[in-house]
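Note that this complex is displayed minus one protein chain, with the remaining chains in position.
Presenting subunit A:
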Amino acid sequence: MIFELFIGIGYFVFVKENSKGLGMIWIRVANHAVHIKNDSILVHGAKIIKTILLSELFAVKANIYDESELPMNLLSVNECGLYCKQGDFYIDPWKPVKTALITHGHSDHMRAGMSSYICHHHTLPILKLRLGPDNLVQGVSYGEEFEINGVKISFHPAGHIIGSAQIRMVYEGEVWLFTGDYKLSVDGVSQPYELVKCDHFITESTFGLPVYNFPTNQSIYESINAWWQENAKEGVNTVLLGYALGKAQNILAHADKSIGDVFLHGAVDNVNQALTEVGYTFAGTRITADTRRDAIRGALIVAPPSAMDTPWLRTLKPYRIAMCSGWMQLRGARRRRGVDRGFVLSDHCDWAQLNQAVRDTEAKQVYVTHGYEHNFSKWVQDEYHIGASIFKTLYNDAEEENV
């Protein structure tokens, strides 16, 4: 069992227990993992500021070091987000900062209050829709190189949603890559994932457990259409819940329109409308107060998960409802949602894809962010014999989109 103790911003201590009690202990100060033995923690060449008792429970002591004396990484996590000290910019920060590079438009990655934003062109309309028109924003294309304070930066397709990017950074000959959210499978809507080789690979791990091996997208689309057809035949509406940005467009692109009409929740239509600005069109009619409910008999209705248990949903009766999400892989999650069906349609890598990405990038160091970061980083270390550690972030794809 691994215990993790949080002892202040940037300081984490991991204690691995063996049957005799304490085994290996290591501390991570900022992002540096240092293995130690017994109950003292040493970082070579750095001065100890103080020693603290971490846990009375396990009688663990730790030394605290001055961060400036520790070996330097290009990227680290501080209280505002994923920070590049050399370039003095943040990626997907969670607190207001001067310069924010944004991987994609989901609300846990793109937050309000930054002095300036840099994102892919196709994320621009989303940013305008969600954060207002008055932000200082710069759009970039995939593959276009630019520089901030000597750090070379480029955005590359992440295959997660429209406009999603992996961010590549080069400094002193070393390549760093932050994936943001990504998937290797092709959804037919977002620009497909591009493999970017790197030295330092920072990957999400939303579905970083071996129980998450998803069926092919094609088979999911087929089951969705078959279910819709079945419902339509009985004169029952089919409501599909999926994030308004990303999942909704994925669903709409593959719905078999010969089965019936397609209707949209306002939140989905808002995103679709915004995306027309950059050249996308999606099927579906917005449901308004004037929409005649008898006109939507047997139709497909796409709505965000937040529409569950709302008066709006009740007006769509009779309906059957399904959730489209990678989380639907687990029976427990399916049941918790209280839906009739769960379709395992994911915009994230599953276990096999995460592993493929780690291998294919040929990185010598892997940093794991949001998801099952402990498990996945340990797995990477053991399986591929390369360095792996954890970046503690506040991204959260269990509820990345509540709109």
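By definition in this document, a residue touches a chain if its C-beta (ideal position, glycine included) is under 8 Å from a C-beta of that chain, and two chains touch if they have at least 3 such contacts; residues count from 1.
To be clear about the criterion, contacts and distances are computed from a predicted model.
Asker: Given the options "ATP-binding cassette domain-containing protein", "DNA ligase (ATP)", "ABC transporter permease" or "Hemerythrin-like domain-containing protein", which would UniProt use as the protein name of the unshown chain?
Answerer: Record says "DNA ligase (ATP)".
Asker: For the chain not shown, which residue from A:Ser115, A:Asn213 or A:Thr276 touches it across the whole complex?
Answerer: A:Asn213
Asker: In the complete assembly, which of A:Asp134, A:Glu172 or A:Asp382 touches the absent chain?
Answerer: A:Asp382
Asker: Touching the hidden chain in the full complex, which residues of subunit A are there? Just list them.
Answerer: 1-6, 55, 209-213, 327, 329-333, 335-336, 338, 340-341, 372, 374-375, 378-379, 382, 396, 398-399
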